[in-house]
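A single protein chain has been removed from this complex, and every other one stays in its place.
Up next, chain A:
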C-alpha cells in the first residue's frame, strides 16, 4: 500500500504493513498497531474478561479505564472540524434522515398554553445538529417558543463547533440554547429532576461506563421524563447484508478518513467502537436496569416474561442504527 502512494503529506499517518511497536515517550506505554487494511477484521478479538473497574475497550484495544476518556477526547478533537462532512461521507448522507426520524419521533415541544417550556438535555451533542433539529421542530411544528436545549459534551472542540453553528441565530439570542462542558457520567452541574428529555445521539458508545451514564440520566430526568438514544448496532440481523455492511465499515470508512481528513486511526477507532457496542436487546436491558420503563415492552405475560407490542427499540436502515427510549416512572 505504501508503494502506491509515494508522495504523502506529512500529516497522513500510514500503518505499515507489518505490525510495529513504538513507545510513547511521554507516557512510557507500549502501543501495538495492527494493520487493518490487510485483514478486514469482521471478527473482533475475544473480549478479555474485563474487570470493569480496571480495563475497558477502546475499539479493539484494551486499555485502562482511566485513560479511555482522554483517548476518546483525542479522537474527537481531531475530527471535530469536519465532523459533519465526515458523517455525510461515511453514511452517504443517511445520518440526516436518521436524525430527522429521531427528532420527529420524539416530538419535542408542547402545544397549547403552558407555564413552562420543555427542558431538553442533549448529551455528546457538541456540534449541535440534534439540538438544532429539536428547536426547529418545537418552534415550527408545535408552535412552542419556550423549549430550551442544553448541549453538553466532554470535548471543548466539539462544543466550539456547536457554538459556531448557532452563532447569532434567533435561538441563541432568545437564550434557548446553552452549552455545557461535562462528562456524561458526572452531570452534577444539572440538578436532579429538572430535565424533560435527555437525548444522546451517536455518543453513548464512547462512554467509559455506560451504566453510570444511564444512572445519571435517570437522576437528572423529571418523573415521566424520557431518555432517548440513537446509536449504531454491532450486527445487522441479516448475515448477507451484515457481511456487505462490515466490508464497507472496515474497508471504506478508515480510507475515507485517511483521504479526506488525514486521520485514519480516528475512523478506525470509530468503526471498532461500533463493533464493541452491546446488541439492541442487551442495551435495552441496561436501560431497564437503570430504572426506566421501556416503551413497547412493558407488559408481563402469564409466565412472567416481558412482552409488549414491540421489541423495545426501533431499528433504522435494516438495523444499522437503532433508537432506544426509556421513560422514568412517576
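Please note the rule applied: a contact is a pair of C-beta atoms (placed from the backbone, for glycine too) under 8 Å apart; a residue touches a chain by one contact, two chains touch by 3 or more; residues count from 1.
As a working rule, contacts and distances are computed from a predicted model.
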"DNA-directed RNA polymerase", "Ubiquinone biosynthesis protein coq9, mitochondrial", "Kv channel-interacting protein 4" or "6-phosphofructo-2-kinase/fructose-2,6-bisphosphatase 4-like" - which is the UniProt name of the missing chain: "Ubiquinone biosynthesis protein coq9, mitochondrial"
Residue touching the undisplayed chain, where the options are A:173, A:300 or A:318: A:300
Contacting the left-out chain in the complete assembly, out of A:162, A:203 or A:225: A:225
Hidden-chain contact residue, picked from the options A:59, A:108, A:203 or A:257: A:108
Among A:196, A:216 or A:231, residue touching the chain not depicted: A:196
Residues in chain A touching the chain absent from view: 105-108, 110-111, 114, 118, 196-197, 222-226, 228, 293, 295-296, 298-302, 307-310, 314, 325, 327, 329-330
